[in-house]
Structure formats: C-alpha cells, structure tokens
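Left out: one protein chain. Kept in place: all the others.
Labels for the chains are A and B, by order of writing; each one numbers its residues from 1.
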Amino acid sequence: MAAETADWLGVPLAIIGGTLRGSAPFLFVSLGECLTEKSGKINLGLEGTLLTGAMSAYAVSYLTGSPWLGVLAAGVAGLCLGAIHAWLSQRSGVSDVAVGIAMIVFGSGIAFFFGKAFIQPQAPQLPIFEFGAWSNYPPLQSALQVSPLLLIGIAIAPIMQWFFKSTRWGLYVRAVGDSPSAARAMGISVFWVRFLAITIGSFLSAIGGACLSLYYPGIWSENISSGQGLMAVALVIFARWQPMQCLWAALLFGGAQAIGPALQSVGVTSFRYLFNASPYIFTLIIMIITCSPKRTLAGSPGALGTNE
Amino acid sequence: MNVLSSWRSLSEKIIIPIAALILSLVVFGIFCALNGTNPFAVYSVIYQSAFGSAFSWQGTLVRAAPLMLTALCTALPARLGLVVIGNEGALVMGGIGAIAAGLAFSSLPPLVVQIAMAIAAIILGGIWIMGVGALKYYRGVNETISSLLMNYIAIAILNTLVEGPMRDPSSLNKPSTYPLLEVNWLQSIPGSRVHFGLIYGLIACVIAYFLIQRTTFGFGVRTAGGNIRAAKIAGLPVGKLTLAVCFLAGSCAGLAGMVEVAAIHHRANASLNTGYGYSGILVAFVARNNPLASVLVAILLGGLLASGSGLQRSLGLNDASVLVFQGIVFLVILFSESMYGKLDFFKDRQVPPKITPSTQPIA
Partner (left out) sequence: MKDEKPLYIPRRQIIRGIIASTAFGVTSQLWTGCTPSEPTTTDTTATPPASGSELTIGFIFVGPKDDFGYNQSHFQGQGVISQLAGVKTVDEANVPETATVQETMLSMINQNGATVLFPTSFGYFDPHILKIAKENPTVQFLHCGGMYKEGVHPTNVGSYYGYIDEAEYISGIVAALTTKSGKLGFVAAKPIPQVLRNINSYTLGARSVNPTATVQVIFTGDWSIPVKEAEAANSMVDQGVDVMTCHVDSPKVVIETAEKRKIFCTGYHVDQSQLAPNGFLTGSEWNWGKVYTTYVEQVKAGKTLADGGIPHLVRGGLKEEFCKLSSYGSAVTDATKKEADAVLAKFMDGTMVIYAGEIKDNTGKIVIAKDKKLMQTDPTLEKMDWLVEGVVGKIG
C-alpha cells in the first residue's frame, strides 16, 4: 500500500517536487541577470523587479481572470523598471550597483503600495502539466506537477546559450560586455545594446516574479520573495555566465529550499537556520575554491564591475 | 581669490542636490496626486514629521544614528574600488560580539563594560568584512557577491546562537540572549532621547574623512583605488591596504551593532536584523562615498523614514508610500550625480575665451 512506502520515498520525492516547484523563479531571474551581466552591467535591483512582477501578475490575473495576461503584465512592469535601470546606470558617474540598490527600494515600494488591495483576494492560477498522471501514487503525481513557465524557462536557457554563441546580436552583447571601447570601434552602439540587454533581463526576472505569485507558492504577499532576486547575482557567477549552467544552478538552489522541510518531515531538526542558509554557504565555498587572483573567471565579462 | 573664482563650482555642489530633492518632492507629489492625496498636505506632513519641531528632529536623528555607521562599511572600501554590501552581516556580527562581551564582563564598571562591548563589536565586525577583503585579494572572489552571501550567513549564525547556545531560557516567546545589566546600557544624550550612538556615528564619520583625505594611509588607499596596477608598481602594499580598509569598514558596521544592542535592545535577538545595513549602502552611494556627506544623507534618510510614519498616522497613506518616496529620492539623486560638470552655468569662467568652443560640454 502506498502509505507504507511514503516515509522513505517521501524525502527524495519531496526534494524533486520542491526542485520543480521552487526553481522557476531562480531560473528566470538568473537568466535575466545573466543577460544583463553579459553586457557588462550588474543589476542588483532585480529583487525589486521580482516583487513588482509578482504583484502585477497577481493583480492583473485577479482583475482580468486570465493568468497569462498577468504574466504579460509582469513582463511589461519588468520592462519599465528595466528601462529606468538601463538608462540611469549608463549615465556618467553613476554606479550600477547604487542604482540597483535604489531600484530594490523603488521596486518593492511600488509593489507594496499597489499590492495592498491584492493581498486578500485569490487570483486565478496558471495551469499546470500533470506529468505524474500515469501513476496512482499521489506524492509522485504532485512532485511531477510542472508549470508551463518552468518549461518555458528551461527552453530559454539553451536558446540564450545559442544566442550568445552563434548569433550576431549575441556577439554584440558579448563584445559590449567584454570591451566597450572595442565594441564602439566596431560601430556598435554600446548604450543601446546594454539598454536592450538590461530591459530584457528585467523582463525575464519579472516573469520569475509571476512564477512566485501565480504558480508557487501562488499568493501575493510582501514576503513572497525570500531574496531570490539578490541571490540571482550570486547564482550567475556560480553558473559562470553560462545560461545552461544557470539552469542547473537554479535547479540546485530550488532544491536546496526543499531540503530543510523535507528532512524535518522525517525528523531531522537540528541546525534549522544553518540548513536554511546552506545555499549561501555552499555558493561561497564554491567561489572560494574556483576563483583565483591570477586570472578572471572564465566567462566573466571584462567590463563587469568597471565603470566603462 | 581661489574661493571667489570657484564660486560657480562650489554652488554646483550645493544647488544640484537641492534641485534633486525638490525634483523628487515634485515627482512624489504627482504620484500622491494621482492616487488621490493632496500633495501639499503630503509635503506639510513630511516636513512636520521629519524636521518640523525639536520633537521630530530627535526622531529623525534616532533613525539616522545607525545609518551613519553602516554607511561607512560601504563608503570606505569604495575608495579602494571595492563594492562591499556586507553591512547587515557586519552589524549582526558586531551585535553578537557586543552582547557576548557585555555579558562576560558584566561585573566590571559600566565604562569598562561598554568599552569591552565596543571593542568586541569592532573586532568581530571588522574580521567579518576583512574576510571579504582577504577573499578578494588572495582568492579573487568578487567582494560584492561574497559580502552579500555573508549577510545571509551572519543572520543564520545569529538565529542559531539566539535560539541555541546563547538563549536566555526565560525569553519564552521571543528567543533572546540574556539581557545586559541596566547600568551597562548606553544612555541618551542628556536633554534628548537620542542615544550616544549618534555621537559615535559622527565621530566615526569625521575620523574616516580625515583618514582618507588627509593621511598617507588615505592617500595610498585612494591611489590603489584609482589604479591598482600603478599602485603596485609604486610599491604600495595593496594587500595590507585592502585588509586594513575592510577591517575598518566592518568595524564601523560592527559598532552600529553594538549601539543597537547597548542602547536599544539591551540583548541580542532577531530584531538586530532590520535592514539598517541595506539602508547604509544606499546612504554611502548617495553620499558618493564621502564620510562627511554620509552624515547629511543619513539624516536625510532618517527624516524620510520619520515622515513615512507621519504619512501613515496623519494622512492614512499606506506604509509602502515611504518606500516609494525613498526610491524616488535616491533615483533622482543618483541621476543628479551625472549632472555634475554638465551644466554650463556652473563652469568656472577662467578659461580664455578663445578656447571656449573646444570645451563645450558633450551632452
């Protein structure tokens, strides 16, 4: 009988389910940040974008009854915030990290201000694919419930990888990110390439917000993001600015969220907070091991962190 | 003579920030008007709850005090070209150090206890950020990311300690450490309700300013921050400079943690982590990493936070409106930074007229 197998099978299934449920926002935000950083600018403000995306998706889904319109609205909100960041962070004498922090405040302010009316109502949620329907074992069924947004995100990763590697525009982005002066000499408009990279990156992370509010956990609340937007910056370095590796990193971080509760559900309770902090500790250790003062990280855009 | 001839560039430094403030007030006013609130009522409340009376001035300063110290945690490494955002983590570690020292030495005279708390906080916070500097220098780990990660780790350490080894068993429903003895509390400045942490912040900012601008050490830091390769060729000990500056930066944020423990909470618990660190980053950036300007910006932000309270109580605006206002103010101020040297009016007219055509501003 299913109930007896539940105890030992439950943990890996809960982690797999948690990974599939929880990694979508990480994936979108890290892809967005990856695109942004490839162009040589950093966007710390994605936390604000994520919140605004989550709020607008939920609000529009509730008001129109169509969750997909909500996703679209999140994207548009992301474009707007991204445009502010893209324009401001490229003005002379303005630090992109500073604009990012200010955008966290502004973005979360906008999200909380307009989101007050939407904390209470229940908005229609995105449909889900039941990949576990063949099984009659409920934990497996629930673990394999996959959001179409996650599939879209998984599809974007290789496309972005291909975009950077094999397209003319991808080359432009990399050129601008590695050496703006050389790109300028090639006749590329550094401003516009970065503008597009940042706004589209912001668009993607706002969709990540929509994953939070319209899929999992599927509510709008002011605490909906547990720092996914900020973590994305670390995640991208973790993934060495490779979109495909962003995918693996996002799955890892999504899964890490599920480990704590899953282990508690079978009785492992010690060091709860350190368990919750494990993704951060893990990332830091990986960075310490893999970095070197002699060379920059492979794949690191040359202009990143400079004010070029 | 010198002052007279450069009055235009001096006035630039005064007029641009004021213009930025006015512009952001206008933008926020429009935002409020669109949401059905009379902007002039909003301005009045902002003014009255932030700077309108001795009472509100004190409220503003209470809120500004921790921000001066946490701002230095970003401002100092920035002179070395490092973007450190680990303020929150260093503050938390400083708080842990302070409470540990305060409890360990509680039988000594209050002054000694307070000095011990401050030293412990300075050391713990300093080492925390020095770790970031060391990782940067010896392992090439990006300091922005590592300091961000270390924030989360510090908070996890705080929670683990407070609910585990350091917990006072009688702190039932809000796990905390044992409280400090009342004699060891950091008192308020006589005649006000602002605690001495404000003075700590002011002194730290002044010292930091002179250290960076007026000493050989500071010169070395600024040189290395300008061009690290040239600094190495010139024989500057870049590694030691990095570690020293990061230690100082962390110790300032750590001291902020000590002030929070000794003056406000009198014990350590999860309330130590309430975002003073992140606000400090913003203060440092807006002050362009100048420690003296940080004082003014911290007071400005303190005033903004105070006005957020007033807007809720008096106009019924929701609590997020102050976040929107804060965001607008800082974005506009950051925008205004790009205006320095762009406006013709502020150009000092010393150049002979014949060269003027070639120095036209690039818009």
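To be clear about the criterion, a contact is a pair of C-beta atoms (placed from the backbone, for glycine too) under 8 Å apart; a residue touches a chain by one contact, two chains touch by 3 or more.
Note that the structure is a prediction, hence the values are computed from the model and not measured.
Of the listed positions A:P124, A:P148, A:G170 or A:G218, the one in contact with the omitted chain in the full complex is A:G218. Among A:L126, A:M160, A:A258 or A:A303, only A:A258 touches the chain left out of the display.
In the complete complex, the hidden chain is touched by one of B:I96, B:L135 or B:L305, namely B:L305. Residues 18, 21-22, 38, 40-41, 43-49, 51-57, 59, 62-63, 159, 163, 172-175, 193, 260, 264-266, 269, 271, 274-275, 305-306, 309-310, 312-316, 318-320 are the ones on chain B that touch the missing chain. Take chain A: the residues that touch the chain left off the picture are 3, 6-7, 10, 13-14, 17-18, 21-22, 112, 116, 119-120, 122, 138-139, 142-143, 212, 216-219, 221-224, 226, 257-258, 260-262, 264-267, 269-270, 272-273, 276.
We adopt the following convention: only the chains that are shown with their structure count from here on.
For this pair, chain A with chain B, the centres built from the Cα atoms lie 28 Å apart. Interface of chain A with chain B (complex): residues 42, 44, 84, 88, 91-95, 97-99, 101-113, 115-116, 227, 230, 233-234, 237, 271, 273-274, 276-277, 280-281, 283-284, 287-288, 291-297, 305. In the complex of the two chains, the chain B residues touching chain A come out as 83, 85, 135, 137-142, 144-146, 148-150, 152-153, 155-157, 159-160, 163, 278, 281-282, 285-286, 318-328, 330-331, 334-335, 337-338, 340.
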